[in-house]
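In what follows, a structure is listed as structure tokens, so that the remarks can point back to it.
A protein chain is absent from this complex, but the other protein chains hold their places.
A and B are the chain letters, set down in written order, and residue numbers restart from 1 in every chain.
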Amino acid sequence: MELSVDPPPEKPAKKPAAKAGPAWLIPGAVAPIERADPYLDIEDYDPEADLMVLNLGPQHPSTHGVFRVKLYLDGEIIVKAVPFAGYLHRGVEKLCEKLAFTQITPIVDKNDYVSPMMNEQAINLAFEALLGAEVPRRARYLRTLVAELQRIGSHLLWLGTFALDLGGALGGGSTVFLHCFRERELILDLFEALTGCRFHYNTHTVGGNRHDIPEGWASLVKQALAVIESRLPEYEELMTDNSIFVKRTRGVGVVDGELCLELGITGPMARAAGVDYDMRRDAPYHAYDEVEVRVQTETAGDCQARTLVRIREISESIRIVRALIDGVPEGPICGHKPIKIVLQERSAGGQAYAALESPRGELGTWVIGGGVNKGTSPYRLKIRPPSLHAAACLPYVLPGHSVSDAIVILGSVDPIMGEVDR
Amino acid sequence: MEDDRAFTHPLYDFMARMPGLDVATTSVDKLLTWGASNALWIFPMATSCCGIEFMAAAASRVDLDRMGTIVRGTPRQSDVMVVAGTITVKMAPRVKKLWDQMPEPKWCLAMGSCAISGDFYRDIYSVVPGIDTFLPVDVYVPGCPPNPEELMHGLLRLQEKIRAFRAGKPRGAAERPPTPEHMRRPSLPRLDDPTRPDELSLLQTQSAGSLGHGTEMNLIELRRSKAGEALAAKLAALRAPAAPAEPAEKKE
Partner (left out) sequence: MKGAPKNEELEQLLAAEFGVTEFPSDAPPLVDRARHLELAARLKALGYRLYVTVVATHYLPQAASKAGPEQPEHFEVATALRKPTQGGTLAAWRCKLAVGEGIPSLVGLFAGADWQEREQFDLVGVRFDDHPDLRRLMMPDDWEGHPLRKDYAIDTACTPWR
């Protein structure tokens, strides 16, 4: 059996490359925007202008954590935006250099705290590649299932908080917020039944999973999915058919596909700009090569397109889970020798990079083996956070918008600070 | 905890001074305490994962609002600061500044192991080993993250505490199970630690107060100042006795 982390040899492309435009963009994708200069020297800006400096964050309800943007305003229009990160720098990479491979999973759970499952999978993919561990088929199916469920949960949370950003805590926004959290609890219940934890699961390990599917879980999943699916049209109505919502998001914060790629932005944000790329389909890992993944794209690249892509990805994830849940193969969930002692996994050296498609884009891990204690720890570990790249688009996009639009853009970018700062 | 934590409010003093009203103070007092403890407006200092669980607590299933709490985005209208998440050295001055901006009476609830002790990031160069090294914490809610129900329980205990303090019957430290000495020792002495040097609070206040647009922490000047150096020496001396105990633990 081949390694789960190895994408299969290149298949012939399903779609012929688009005639117009570059091959990595779908036809009709938004034309390159006029980029603001992120390194603009504010002294050079019109000396007549009455500039004001506004400090947004690090404690601001709409920054989704502790993000700080310094805005230079001319009237209400942003002239220059300088983001600051690092208010949640917890030294995860330094800490991991001291720990054994199997001890790291619960630590990285806390990076992208909206989708902990993805962190565990990303890090274990890299460790499996480094150590040459095989993952049994059942575990790969299980990983695919929890990954998709996690994607639903993560997008729901995003939708709720984005609505808060748009509508304010006591305005209309909290309706969607409350609805989304109601549905997210269903997903958390499923995970609780699987792993015993609501939030930080520690269920993946090098070479497999630690918790097998409990009896009757499949029917629980189906019930929960039915509920969520029945309520999705409601969100579409609340968000996309709502004229206030459309007014505030259409044409706001456009990021074109070219800029996305240059900035390293992947995931829903890039797909909203017409980048037809999804690692689940294009470089499959886990069991994604056995299931069809329909990549959701939009062409406008603005905040509305990002919302639409994410809402559609929820229904797509529901479809993938439905397609897999009944066909989970029998067998062990951890193909590796059972982990008895934490110092069991050793690596002499070597480097590995493995990535997966998290709800925010390409979440990768670069690991260099051969650390302390005779190689039971990584020598160096680097996480490639999708949120960091997404947040890095702000100085290019914010100038030219007003402050209230800045909040919308910040929300639609969906940066998770635990992941940006680590 | 210290017994002088009993809170007061201008309204109480006003009532006590009113001629004729002082007869009724006890019942008015009761009424006011009931109001204060049942209308806790929360200022969420939500920095990381615990903040998500805090949001879940405020949302549909658990619904904190039915306890009279409202989540406010500003410190100036809040009674309780819920510190949910890891506090780093870059963030700590800001947290302290926000805490100083809250009007009295105010309470602080530490949610999650990160806020309580720094969790497994405790020894990392950039993480504050527990917010009680610079904030007076009233209620600790353990967990990583605590369930929304646990947060709710913590708030209920806070209400109890408020009533008890106002009534002059604070629960003393004696009722708490003793914490082992080495666990009580973060790299900085806590606020309730008798060995805590006074300069520490002073320097923290200075660091928080000097935040501005361009500056992140102004730490260099503080650290290089005479007070900063003296303090660093004092802290190093304080840490020293705990040092021999540590290698023995690490061997396990």
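Note that in this section a contact is a pair of C-beta atoms (placed from the backbone, for glycine too) under 8 Å apart; a residue touches a chain by one contact, two chains touch by 3 or more.
Note that the structure is predicted; figures quoted are calculated from it, not measured.
Only one residue in the set A:134, A:229 or A:282 touches the chain that does not appear here, and it is A:282. Only one of A:60, A:98, A:182 or A:210 touches the chain withheld from this view, namely A:98. Annotation: of A:228, A:354 or A:406, A:354 touches the absent chain (contact as defined above).
Only one residue in the set A:206, A:269, A:325 or A:388 touches the chain that does not appear here, and it is A:388.
Only one of the listed residues, B:124, B:141 or B:162, touches the absent chain: B:124. Residues touching the missing chain, restricted to subunit B, are 89-90, 92-93, 123-129, 133-134, 187-188, 200, 203-204, 206-207, 215-220, 222-223, 228, 231-232, 235-236 (touch as defined at the top).
By the touch rule set out above, subunit A reaches the unshown chain at residues 5-7, 9-11, 13-14, 23-24, 38-39, 85-86, 89, 91, 93-95, 98, 125-126, 129-130, 132, 259, 261-266, 270, 275, 277, 279, 282-283, 349-355, 362, 364, 366, 368, 379-380, 382, 384, 388-389, 391-392, 396, 421.
The definition used in the following text is that only the chains that are shown with their structure count from here on.
Centre-to-centre separation between subunit A and subunit B, using Cα means, comes to 33 Å.
Taken together, the subunit B residues at the contact with subunit A in this complex read 45-49, 51-53, 55-56, 59-61, 71, 73, 85-86, 88, 90-91, 94-95, 98, 120-121, 124-127, 144-145, 147, 213.
Listing the residues of subunit A that touch subunit B in their complex gives 53, 55, 58-61, 65-66, 70, 86-91, 94-95, 107, 110, 113-114, 157, 160-161, 169, 177-179, 181-182, 184-185, 188, 198-200, 417-418.
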